[in-house]
Structure formats: C-alpha cells, structure tokens
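Following this message is one structure expressed as structure tokens.
What you see is the complex with one protein chain gone and the rest in place.
Moving on to subunit A:
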Amino acid sequence: MVLVSAARDYINRMLQDISGMKVLILDSYTISIVSVVYSQSELLQKEVFLVELVESISMSRESMSHLKAVCFLRPISENIQHLRRQLASPRFGEYHLFFSNILKDTQIHILADSDEQEIVQQLQEFYADFVAVDPYHFTLNIQSNHTYMLPAVVDPSNWQHLCDRVVDGIAAVFLALKRRPIIRYQSKSDIAKRVAHETAKLMYQQESGLFDFRRTEVSPLLLVIDRRDDPVTPLLNQWTYQAMVHELIGIQDNKVDLRNMGKFSKDQQEVVLSSEQDSFFKSNMYENFGDIGMNIKHLVDEFQQISKSNQNIQTIEDMAKFVDNYPEYRQMHGNVSKHVTLVTEMSKIVEERKLMLVSQTEQELACNGGEVTAFEAVKNLLDNENLSEIDRLRLVMLYALRYEKEKPVNLMNLCNKLASQSAKYKPGLVQFLLKQAGVDKRSGDLFGNRDLLNIARNMARGLKGVENVYTQHQPFLFQTMENIVKGRLKDTEYPYVGNHFQQGRPQDVVIFIVGGTTYEESRSVALQNASNSGTRFILGGSVVLNSKRFLKDLEEAQRITRSSPSVI
C-alpha cells in the first residue's frame, strides 16, 4: 500500500484546501502518475470537473474564469514554457501550481516573470514523480530506455538525461517515504554506479536540507542494479496472471488494450487490471494459469447463480431487492466478462504459439543443467514451423546466455539456423546480447553454477523435482533479496557509495533496476513482503519489461552502436 497511498495522499492534499469548481491540468507523465492511483469518480467527488493536458489548454479560446486550475506537472522546460503562455493569457480564475520534483530557481524566476496578473496562488513541490503500479512496485515509464545499454560516450546527452530522470524518480520515492537511505550499487555497471553517486550527491550535499529527516536506528537501503545482470527473466514466458497478461498482451499503467486482438464489445476493448480496485485480481494476480482457470470458473458459477435468482422476480419485494442490488450486479457482470475475456485471449495465444512446448524448454534452459539435451531440444524447436520468430529468438538467446562458454560451436550453429529461417532477424543480435550481458559482464551467479555451494543446491533441487515445470524459475532478484535479509550481500559485488555503511539488517529496502523490472520480479517482491521477514522491499525500474520490450531495446541499442563511429 505504501507507494499507492503516498501518491494518493499527495493528490488529496492538492485538492482538499481549494474550494469550488476545479480543473486539473496534467502533462503526459503526470497523467499516468495520477491515473493509476486516483479514479475519475473520486475526482468528481472533490469537485474537479475537468481534466486537461497542459499542452492543449492554450489551444482553446474558451475562458472559464469561474474555475480554479490545479496544475500538477513535472518540472521540465516544456511545461514551464506552456505555463508561461497560459499565465500571460490565463483562462482560469486562479492557478495553484504543484510540481512533482525539485524546481530550479531559474524556473521559478521564469514563472514569476510571466505571472503579471498575479493569478498564481501557490507554488509547491509535491514529490509524486513515480507511477505506482502496485503497492510495492513503481516504474518511471522512460521512453528512451535503451540508452542504458550504450556506453556513455555514444550519446552523452541522452545518457545523462536517463540518469537524471532515474535520480529524480528515486529521490521522489524517498521524499514520499520521508527517508534518506544508504546507497549501494552494482560494481560492474557504469550506469548503476553513476546513478548511485548522483543520488548520493543530491541527497547528502545539494539538497541535504530537504532530505534531513528523522534518523531511525537502521537506515533504509537503496540498491541500484543493472538489468543486464539478469537478462534471463525478461526473456522467459510467464505463467502467473499479471505477468502473463503483460507478456502476451501488454499492460500499460494497469490498462490492457485488447483492440488489436480481435473484435470485442465496446466495454471490453480496454480494461483495467488494478489490484486496488479489483478484489478478484488482487487474490489471483500471482497464481499460475491453471489455478486461475479454476477460480474464474468459480466466479462465473457464482455470477450465474445470482443472475438466475434475479430472473425469478415475483413479488414487489423481489423487485425492490433487485433494484437495490443492481449496481453491484452490474459491476460483477463487468468484472466477470473482463477476466473471462482475458483468459480466453491468452489461451488462444498459448495455443497458436505452442507456448507450452516452448516454455518447457525455456525453463529447462534457465534452471537445470544438461547441455546436450538442451541443444537437441532447441534444435528441434527451431525446426518446428509453427513457432513464431520471437519465440525462436528467445530460445537461442537463452541457450546463448547459458552455454556461451561451454559449446560455442553449437551456439554458432543455432545462430546460423536462426538467421537462415527468419528474414526479420537482425544478424548479430545474439552476439550483441552476449556482449552486453554475457558471463563476463554479470556480477551475480545467475545460473547458480559458479561456486560449489550453489551447484550443490541446484543438484538437490533437481533431485527433489519441481511441482510445476513452467514456474520453476526464480528471478535472480530473489537471491539478492535473500542475501540482503541475511546480511550476506557482498561488498565486492555491491559496494557502498562514499563512506556509507550499514549496521545490522535494513528494514526498508528500495531496489531500483536500471533498464526495467518485470512483473515476475514484482511478484517475487510481493511474496517476500508477505512472508514477514522483518524487511520490507520496494521494487522500481525505468520501465516494466516484457520480452517484446526487452528485445526492442536490444535492437535499438544495437542499431545505434552500429551507426555510431565512437564505438570500437
């Protein structure tokens, strides 16, 4: 609840002291921030009768001076320019400005200069600069995410821009939680190091007054890691509800867009999957596909019973009861249709792409040993014509990540096979991935085959057998979290920034993955938090990845690297 309630509190405070009819002005970033935590009907209760984007308010000539404008924007130069134009020829009676992050003095100057009619009543910084998709999971929806894979020299301005945005987002999270953390970062990643140092500079030097909160016994921990330390998790196909919907269809700001998937009725073309508003989703978002099917069947049976009793109206009392319960009935109907539609679509996709077959091999590549069987399996699947290109590519990539050193010849064969089969395959993509996230670049022991202890553990697990072949993979983040809880995170792999030091185990940990998180990892975090180990984890990333997005970032980075002269 932590992140969602923090964002909601900010918005409540913005709206509570201003009486009368209001218009809420947002920009393209803050609209995501607000939409995931606040609903339209709640805005109506607070007398906000219009919501507009800052870029389009100047376009209309209508002057509505009986409305008070509440602006919630990110402090970027485009917004300041839009505001300048507005303040010069204002459309609304009063303006209350709230910015989602720290303003620069020059920006305040510019605004003060254009406010000749003195219509700005207040100017405040409310640090809700993150999209709280789940109670313990936030994202920053950064468009140019692929920049993290490039070295700084290739595109310095974009690289700096990405770092700045990440630092702003992390700072906002800690300001919302009112804590100042000790910072650790992944040693082998330049961008993680840069983000960690800049965040430390911001929190301890530049704005130390702002971050000077009440010190608790054990400081919280901020851990900045790089996506490339665990490239396996985004490539795998998922079988738990939320992760699966994102992987197969795509979730953006808790909305699922089904318009490309076929013909649906008007109210099922876009649906909302939010654990806050949908109790069925809340209890099923981390369950695997088989269990979901059963639970949906129960839900549908319940609903059918209720609708049957509704058809049986005989006395006036029955009628009154029906009308009483009608809103709930309608909501339940919508909810049931939504889940049934989603599961039907996903089953269709699983069937078309033969994902059961593919996923089995994927999981074995990710978890167990056995190079020979793996090679055979991948080769056979590549021969299978029904597989889509993205699935083929993923299989080869997983094989490459696992066995790049053991049998390079086999890997070469597979790559050649892949290139010959699909025309759209960009040659060298697999090699590019290995260059980015290969064994030499990773610091952690992703496959558990580096030190003896891990090998023994893997063998024990293999002997014990797994309950479900499709969900046997644990993201690497799980091990990292365990290490943090037990205080076993190595200093050499995850050094501290400056002279920070952690005594004892932290009680609050924010893990930020530069490059993006996945819903499988957020599930891991949620389950870890539910186990009450005394430490509360919050996960954040620059985007929320699925395999399509990860591959897109990879291709984009490869394209830029190829066309850039400054890379060897």
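Here are a few things to note about the model shown:
Everything that follows uses one rule, which is that a contact is a pair of C-beta atoms (placed from the backbone, for glycine too) under 8 Å apart; a residue touches a chain by one contact, two chains touch by 3 or more; residues count from 1.
As a working rule, contacts and distances are computed from a predicted model.
Note on the omitted subunit: UniProt lists it as "Tlg2p-like protein a isoform X1", one of the names in "Myotubularin-related protein 9", "CST complex subunit CTC1", "Tlg2p-like protein a isoform X1" or "4'-phosphopantetheine phosphatase". Across A:15, A:73, A:111 or A:355, the residue that sits in touch with the chain not pictured is A:111.
Contact with the chain not shown here comes from a single listed residue; of A:41, A:157, A:205 or A:563, that residue is A:41. Of the candidate positions A:15, A:71, A:176 or A:381, contact with the hidden chain is made by A:176.
Taking the whole complex into account, subunit A touches the unshown chain at residues 6, 9-10, 13, 21, 23, 26, 31-32, 34-35, 38-41, 43-45, 47, 49-53, 56, 60, 62-67, 84, 88-90, 93, 102-103, 105, 108-127, 175-176, 178, 210, 213, 253, 255, 267, 270-272, 274, 277-278, 316-317, 319-320, 323-324, 326-327, 330-331, 334-335.
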